[in-house]
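In this view, the complex is presented without one of its protein chains, the others remaining in place.
Moving on, here comes chain A:
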Amino acid sequence: MSSSQGRRGSLPGTSRDGEGGVLSRVTSSISQSPVVYRGKRAASEAATVTKKLLWSTGRAAWIAGTTFLVLVVPLIIEMDREQQMNELELQQASLLGTSSPSMAAPAPPK
């Protein structure tokens, strides 16, 4: 309100007419003042920059995601399989390793 009061002083001859005219002149002076105009332009530029930022973030996320999917995911899957096979072999080796001495021990007393 105080800013509009100050603005009203800058436009001469606005306080002399009727009430409706004063209201419309006040709102038009507000909407045409330089500060509001600059504020609108700044807001639209900020919206454009934000939109571009979101768009390029989206593109970067897409490129990173598909690259990760093609390069890294098969590697993880294969390394996991290799590890499982190693564990299986270790288990089987330990199973076979413990069974043979226990079978050889009762044989010599014959």
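To be clear about the criterion, contacts are C-beta pairs under 8 Å (C-beta built on N, C-alpha and C of every residue); 3 or more make two chains touch, one makes a residue touch a chain; residues count from 1.
The rule we apply is simple: contacts and distances are computed from a predicted model.
J.: Identify the UniProt protein name of the omitted chain, choosing among "Ribosomal RNA-processing protein 4", "CTC-interacting domain 4", "BHLH domain-containing protein" or "Mitochondrial import receptor subunit TOM40-1-like isoform X1".
T.: The UniProt record for the chain left out of view names it "Mitochondrial import receptor subunit TOM40-1-like isoform X1".
J.: So one chain is hidden, and I want to know which residue out of A:Leu23, A:Ile63 or A:Leu90 touches that hidden chain in the complete assembly.
T.: A:Ile63
J.: Over the whole complex, note the residues of chain A touching the chain we left out.
T.: Contact residues on chain A toward the absent chain are 63, 66-67, 70-71, 74-75, 78-79, 81-82, 85, 101, 104-106, 108-109.
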